[in-house]
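Here the complex is missing one protein chain, while the rest keep their positions.
Entry: chain A
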Amino acid sequence: MSFFRITLTRSGIGMPKRTQGVLKALGLRHRMATVFYPVTPEVAGQIMRVKELVTVQEVDKALTKEELRAERRPEAGFYLETAAPR
């Protein structure tokens, strides 16, 4: 079972009502929002309606909200930079 990972990269503001409705139906409320949907013809058709506004990846498993947050979290701790040789 594979999933579409859909991220809204361009805003739907000012687009036709049908397009904005598709974004709402997909649950994409603001830019950089990410949602996961199983690979079905219905979802593919929805993505085709908003293909200029989103980026899509095919992934093996849908991430939860917490996992998405963890993905964005920077690594803990610090590292020492060494001076570049001149």
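The definition used in the following text is that contacts are C-beta pairs under 8 Å (C-beta built on N, C-alpha and C of every residue); 3 or more make two chains touch, one makes a residue touch a chain; residues count from 1.
Definition applied: contacts and distances are computed from a predicted model.
Visitor: Can you tell which of "Propionyl-CoA carboxylase beta chain, mitochondrial", "Large ribosomal subunit protein mL60", "GPI-anchor transamidase component GPAA1" or "Vacuolar protein sorting-associated protein 29" UniProt lists for the chain that's not drawn?
Guide: Record says "Large ribosomal subunit protein mL60".
Visitor: Just checking the interface: what residues of chain A touch the absent partner chain?
Guide: 2, 4, 10, 14-15, 39-41, 44-45, 47-49, 51-58
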